[in-house]
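Dropping a structure here in structure tokens format, bear with me for questions.
A protein chain is absent from this complex, but the other protein chains hold their places.
All chains are identified by letter, namely A and B, in their written order; residue positions are counted from 1 within each chain.
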Amino acid sequence: MSTTTTYTIEGRTGPWELVIGLEVHAQVISRAKLFSGAATAFGAGPNTQVSFIDAGFPGMLPVINRECVAQAVRTGLGLKAQINLWSRFDRKNYFYADLPQGYQISQYAHPIVGRGAVEIELADGTTKIIGITRLHLEQDAGKSLHDQHPAKSFIDLNRSGVALMEIVSEPDMRSPEEAGAYLAKLRQIMRYLGTCDGNMDEGSLRADVNVSVRRPGEGYRTRCEVKNVNSIRFVMQAVEAEARRQIEVWEEGGEVEQETRLFDTVRGATRSMRSKEEAHDYRYFPDPDLPPLVLDAAWVEELRAGLPELPDARRARYIRDFGLSPYDAQVLTAEKETALYYETVAKGRDPKLAANWVMGDLFAALNRTKRTIEDPPVRAEHLGALLDLMRDGTLSGKLAKEVFEAMVESGKSPGAIVEERGLRQVTDTGAIERAVEAVLAANADKVAEYRAGKEKLFGFFVGQVMKAMQGKGNPALVNEALKRRLA
Amino acid sequence: MHPTDFSLRGALDALAEGAISSEELTRAHLDAIERLNPRINAYITVTAEQALARARESDARRARGEAGPLEGLPLAIKDLFCTEGVRTTAGSRILGNFVPPYESTVTANLLRDGAVFLGKANLDEFAMGSSNTTSAFGPVENPWSRRNDPDARLVPGGSSGGSAAAVAARLALGATATDTGGSIRQPAAFCGIAGIKPTYGRCSRFGIVAFASSLDQAGPVARTVEDCALLLRSMAGFDPKDATSAEVPVPDFAAACARGVRGLRIGVPQEYRLDGMPTEIEALWQRGLEWLRAEGAETVEISLPHTRYALPTYYIVAPAEASSNLARYDGVRYGLRVAEADGDLRDLYERTRAAGFGAEVKRRIMIGTYVLSAGYYDAYYLKAQKVRALIRQDFERAWERVDAIVTPATPSAAFGMDEKQDDPVTMYLNDVFTVTANLAGLPGLAVPAGLDAQGLPLGLQVIGRAFDEETVFAVGAAIERAADFRALPGLRAGA
Partner (left out) sequence: MSLDTAMVRRIASLARIRLEEEEVGRMQAELNGILGWIEQLQAVPTEGVEPMAGGSPLPAAGGMRMRADEVTEGGIAEKVLANAPDRIGDYFAVPKVVE
């Protein structure tokens, strides 16, 4: 591991360091909402996935969904974090059109998950630990649509009450790359765990990015929070843009004001959220409708035992057990689906050969066909069977590529394609002998040259024999026969 | 005998014997309501047609041999309980013409057991008050009056003033009520009837318009202790829709009324002896203790040292929770909306809430907002939560020595509609004896025990251990038997 050089932005008056922390809102994968029995699925008709609880009707009361709690615990375990067996829900009071109760039920003073850590890998091969401050459960708000009517905003409460995990990091990141890598890693871990689908387009994962700048060696300066950034790329851009803005403010003798800002993805700049300028006073207090959340330690252990293998462990195993390079292991474990595909191909076969085929031919095919690993043009079982046909000598490497292309096109198994096209490799020594005989007879002049010492011609003979056999000759046997006949 | 004069138990027997039908019983009450409600104003909404239809259904069920435990009994429902398809106002303008598309668990339980709903009873706005004068639908008049000043209109107490007045005036056999700081027991005492606030968690809060979630409890008011026991048995029970609902069995409360008090130790808290308390209330208290001793109970002086801090604690905790619970009344999804043509959302909120809430509700929302706000939370809210814990501890210590506690129910008899209205704090002092049971979550029952010099009813209160309503009923019924309270209010059906 190389020594880390601190990322800086060069201002007019010298270099500036960045200090970045993220608050990530991750939508919990669950059928029903955190405190009601309404569905969570994306894209339903307005106000169809709303119970009277979600709409804040008089007399309605919240009752917590056990699976949402389990998902938060699983995520906490995946972040190597402390699980708090006693936690509590508080009310965060504020008025907003899409907040029907006039408060958000959240965990302010006593979150379900405490300190944890995430290891990120950077492009230069270094790794870094980013501290997790806490993870808490809370409700999502509804959605306001502002562009449907000239004078009105429309309110859809389908999202109201959907369970979110708010994951707060320590201000441990120092560059846009680190911020991006952290969010990507968080997303990867939750997708492995099956606790958040990480779908940033649908808003399943949003980040509030806290940014400040400082002179090297200084303490923290005032930070600004850039709200609701919804892609990894935008997080990196927002960090950069906000840091540059703050540097300019400081260098012009100004003072950065602590405030909430928005990232304008079109202009690539942040802007102040003027509508939220009024000083907030959320008047948090324990929600009297909800007793404390007390977890059974044995249940937490059960959840721990049921956790899937996480990306870091999987990557280490690929390096250790499969002899893969760190790079290959990283690529193959980036997405759980890729890893599952790879392991199906590699099972009982040469893991390195399997890695080469997945990362080479399969990835190329995905690109070309614009398909994904979840819906691949070639099934993992079929690719595995193709490798088997190479191992038992039925197909040469060259033929295998041809068969693979046919598999991409037809979705058929390699066995079926070999049968259909008669591509079975010829291992009949009699047929090979006959082909060699014929090639040598037709090229008597070259045979003479070869025997006179021009050994480079061996390849020419191989090529001619293979051509005569329409590529189906077993290369090893062809070599052997040629060597014998030319000796 | 006029059909509205039945006790709930008596009516059940009469119905069972076929001496009267539910339709007749219901019609008698509806007639009484028609005659007296314009004066008493105990009902905000009367659902006469629905009531008669349900009564006929009830009679049919009974004829088929399918009578439920409350089959055919006409009841009043405090207008804080959401009733499916029937306007529910909480006594406030802000709910406008809100018609709940759902039924509260407590009222659903009563319907399950065969009850007939006559209508929705008046109350202080959002149950905030002790006089039923804060209702947006006008004050309720107590059916009782002073012997030497019969024209003075008296308050029925609050917030369940409509429920208590309806039952006292024979406009219902019984009623649902709720109690956050004394709102069942104080109006029951003022109206000369019985009422119990059960243990917190005994009745589901689902579908009851929330005032202060950690204090609100539903309970019945009725003319006898046993009638309360019958109603509570149907109202109570575990409800998975309320996370604070207790998963405990519901005993036969009515059976407990006959238990007697022999061998029970009755606590007498010295701190409930207030300076300036009317001597007749002190005398009533002593008489009550004497009755219990005569029945074989032992009375024991106890100390509940934090009692004097209970009201200030309550007036932090309850407004704080209310300020948050009432945030949902914003003119967006239901209820009143007041908006200027060119106003923004904030303006809509502020105008709607200014026009929709009455003065007392606004005051409490303001207090609650303040005590939760940054910089004041620790000094007020957190402090109050700690004192609340001490109040609960006081009771826990007391339960090591006694089985029940007996106190006066209120520091005075019913007062005039124009009295005590100037200073909010004076009004708050009405709940001085009742509020501790809410803070500690304990059951408390008010039972009529005598009259003051003006001929107005006075009540005693029995407080019990958590989920030990049975002992509370036993003690309350013993007081009731000894008191032999037969006085009747001047304003009543059949009079």
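Methods note: a residue touches a chain if its C-beta (ideal position, glycine included) is under 8 Å from a C-beta of that chain, and two chains touch if they have at least 3 such contacts.
Quick caveat: nothing in here was measured; it's all calculated off a predicted structure.
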Option touching the unshown chain, where B:R9, B:H29 or B:R333 are the choices: B:R333
Per the touch definition above, residue among A:F42, A:F95 or A:F460 touching the missing chain: A:F95
Absent-chain contact - pick from B:A16, B:A258 or B:A354: B:A354
Listed residues A:L18, A:V63 or A:L477, member touching the removed chain: A:V63
Of B:P101, B:G138, B:G296 or B:G494, the one touching the omitted chain in the full complex: B:P101
Contacts of subunit A with the absent chain, listed as residue ranges: 30-32, 36-39, 45-53, 55, 63-69, 86, 88, 95, 97, 144-146, 148-157, 273, 275, 281, 283, 286, 288, 290-295
Residue numbers in subunit B that touch the chain omitted from display: 96-99, 101, 199-201, 213-216, 240, 243-244, 247, 306, 309, 312-313, 315-316, 323, 327, 330-337, 339, 343-351, 353-354, 357, 362-363, 365-367, 369-370, 373, 376, 379-380, 382-390, 392, 396, 423-425, 438, 440-442, 466-467
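One rule holds for everything that comes next: only the chains that are shown with their structure count from here on.
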Geometric centre distance via CA averages, subunit B-subunit A, whole Å: 58
Contact set on subunit B toward subunit A in their complex: 81-82, 88, 90, 95, 98, 100-102, 104, 205-210, 212-214, 240-244, 320-321, 323-324, 326-328, 330, 332-334, 345-346, 349, 369, 372-374, 377, 381
Subunit B-facing residues of subunit A, complex: 52, 55-64, 91, 93, 95, 97, 100-103, 153, 155, 281, 283-285, 288-291
